[in-house]
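With one protein chain removed, the remaining protein chains of the complex are shown where they sit.
We just call them A and B in the order they show up, numbering each chain from 1.
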Amino acid sequence: MTGRRTRLTALVLAALLAGAARGAPAPARVVSESEVHEVAGGLRCVVCQNLSVADSPSEMARQMRAIVRERLEAGESPGEVVQYFVDRYGEWILLSPRRSGFNLLVWAAPLVAVAVGLAIVSVLVRRWARAPASSGTALPVDPAMRERIRRETEAER
Amino acid sequence: MIPELGYGAAIVALGLALWGAVAAALGERTGRPALLLSAQHAAVGVFVLVTACFALLTYAFLTFDFSVRYVATNTNLGTPFYYRITGVWGALEGSIILWTWMLALYTLIVILRHRESARELYPWVLTVMLGVLAFFLLVITVAAPPFARLSPVPADGRGLNPLLEDTGMITHPVALYLGFTGLTVPFAFAMAALCTGRVGDAWITMTRRWTIVAWYFLSLGLLIGGWWSYHVLGWGGYWAWDPVENAAFMPWLTATAFLHSVMIQERRRMLKLWNLALVILTFGLTLFGTFLTRSGVIASVHAFTQGTIGAFFLSFLALVMLSALGLLAWRWEALSAQGALDSVVSRESVFLLNNVMLVAAAFTVFFGTVFPLLSEALRGVKVSVGAPFFNQVNVPLFLGLIFLMGVGPLIAWRRATVDNLRRNFLGPVLTGVAAATFFFALGVRSALAVLTLALTVFVAATIALDFARATRARARLGEPLLPAMGGLLRRHNRRYGGFVVHLGILIIAVGVTGSQAWSVQTETTLDRGQSAALAGYRVRFEDLTASEESNHFKVAGTFTVSDGRVLGVLRPAKKFYPQEQSPIAYVDYRLGLREDIYLVLGDFARDGSRATVKFQVNRLVSWIWIGGLVLTAGAGLAILPETKRTA
Partner (left out) sequence: MSRRPWRWLIPLAALPVLALLAYGFRVDPRAIPSPLVGRPAPGFTLTAFDGTPLGLEAQRGRVVVLNFWASWCYPACYEEAPVLERSWRAYRDRGVLVVGVDIQDTVEAARKFMRDFGLSFPNAPDPTGKVSVDYGTYGVPETFFLDRRGRIRAKHVGALTDEVVRTHVERLLAEPAS
């Protein structure tokens, strides 16, 4: 190390991490960075709050990425690698809950929300469109408001 | 002595807020102006006292008064001056003081602006604002007292969370809290409308601009939060769908829905009930957000603390939701007037669809955020709901919203004729299709990316078309081109402010699409002098240096970036703080319009001979920040007072 070399405190000694240098056995299969990223992106980094193993800068996540790579290189399918982690950490480690059983509820929520919303709107819109031509005169409008409406609708052409 | 003063000020402020809330309501019921005046004075008093609290806490920080527990946990002798100030709101207790102070400030502005203009609603508005203030003051005095003493007094403090040592820490919470607290004002008006039964249009017109102000700050807070995440957390992303991010995003979604549906009420006097519900929901979601971040019920990056405070927030949330929705049900008859539309194909319908999408998105985010709790309660299984889920389910909703963003502003109010549709949409649709073909020909194969880009171009074309036409119309009246444009923006600032916001969102959408679809990364271990290559760039590991900073120890790598010629030197680092178990990554980056080069230092050999680096080329991320600036500029334009017609 060059530059401002200063004494390493006991803390730093303790915190510096070993193992930047590490040999790996020859892979049975060549695994690309994006394949590892894909699998690791679905796993929750266990020491972080809400990051995936792919994204976390932590040491633990780095080791887990290495494990993912190694298992893929050994010929495991992405699904098997994910299952390996689920067996050890539980479903909790999946950032996206499996689409089965009770979890279907959370997957269905957006669809149900949109469907219910659309149903309500279509019923209302059709009911309102059938109502006698509105033109807003059915309700008393104060002159200031009417002036404002005129002004703004004018702007719209 | 100072801490006791602060504590005393908070107690008196609590008393004043309670009295003011009661007095304003009594004043309204009995018609005695003296009571209302007294409430007003109480509100001013609360503001002065909370300001004093804030100042005293800041003073304790600046003077390293470690006899105050909050100071001792969030600063130490090594903390630089700047972060001793931002440290004031760096953790739970102080953040609540900042929050309360802003709320008091808003109350003051409401008094100044609406004392005369909203006579009937005003007393109840004051009651609600002071009531909410009283709750937060209760938190300050009972649940999370920032002035609590520590004994024995430690020689040095623990220090601020290192992740918060960033300039973003002054702007992010300030903007976000201004947004959150600002949403109390529309809520207070909505409650006043329900209490008085004046559920007509007065409250809406007064509320709309307040909502835009809050929305502006909320958007700004979210964006700065994204920027902070991108350049501090060192994971290369800007949005992780963390429960806390979701907590800020949900009220943003419902407030956006309100800003659109409010236009239907203004024009057609419909949707009164719906608009009230949206305002109540939005305020409820801000409380839900504070509950989430401060109760520790759901694990998240911001996990402030645990303890009784969660129960306080939950009780208040329950009180607010039950009473507000109860009032809504009580006034049901007055609210549920029959609506009337001229045609199914109209801007009204499009805005309703927009509301469906926005509220569905908010619901999806909400349900996803609390689903782990539900799963554990009903099934006893812990699950996670994270980014891959939220991305997948929200993308279709957001694409739908972008599409509606193109249709809404140009489709006619009341009834869209075939001619109107052809005149306004034929060109933009063709442009969108052309764009899709163009991007496909360019080699973009991701269907999602092509669709998003095409939709973006479509919407941009509608905006351009509208603006061009309006400018031409003015130019025809003899105005020169540029003043005609400026005049348009100024005179119809609300409409064109909205368009500018839409443009900002389009730019953000391009940034999000690009960064998701085309970012690449690699992680390699380099010997000194060795290079790694990615996407046409080379990064060479030159050196490793260690240095001792005022409150931490820093190990930085030096990397030269080149794309044939040398572009610059990046110095990602790891910082070791005595109070933290693991080192904090300090990323370095080179921002660009097309792509950012982003380096995170991993492991390193202690002799500096070797280092692991995460090397990312993040595409189009800058567009997000640019879009954010455009968006906030548009919101700013929309806030400006509408200019009166001169003619």
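Criterion: a residue touches a chain if its C-beta (ideal position, glycine included) is under 8 Å from a C-beta of that chain, and two chains touch if they have at least 3 such contacts.
Source: prediction; values computed, not measured.
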For the full complex, which residue in B:E376, B:D527 or B:D563 touches the chain that was left out? B:E376
Out of B:L36, B:I204 or B:L328, which is the one that touches the chain we can't see? B:L328
Going by the contact rule already stated, which one of B:L317, B:L570, B:V600 or B:A635 would touch the omitted chain in the full complex? B:L317
Which residue numbers on subunit B touch the omitted chain? 288, 291, 295-299, 310-311, 314, 317-318, 321-322, 325-326, 328-329, 332-333, 370, 372-374, 376-377, 382, 581-582
Residue positions on subunit A contacting the omitted chain are 13-19, 22, 46-47, 59-60, 63-64, 66-67, 85-90, 92
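Definition applied: only the chains that are shown with their structure count from here on.
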Going by the contact rule set out above, which residues of subunit A touch subunit B in the complex? 1-6, 8-9, 11-12, 15-17, 19-21, 33-34, 37, 41-42, 44, 47, 49-52, 55-59, 62, 65, 90-97, 102-103, 105-107, 109-110, 113-114, 117-118, 120-121, 124-126, 128-129, 131-134, 136, 138-139, 145, 149, 151-153, 155-157
Of all residues in subunit B, those that touch subunit A in their complex: 201, 233-237, 240-243, 266-270, 299-301, 303, 337-344, 348-349, 352-353, 355-357, 359-361, 363-364, 367-368, 371, 374-375, 378-379, 381-389, 392-394, 396-397, 412-413, 473, 491-492, 495, 520-523, 525, 543-548, 553, 555, 576, 578, 581-583, 585, 600, 602-608, 610-612, 614, 645
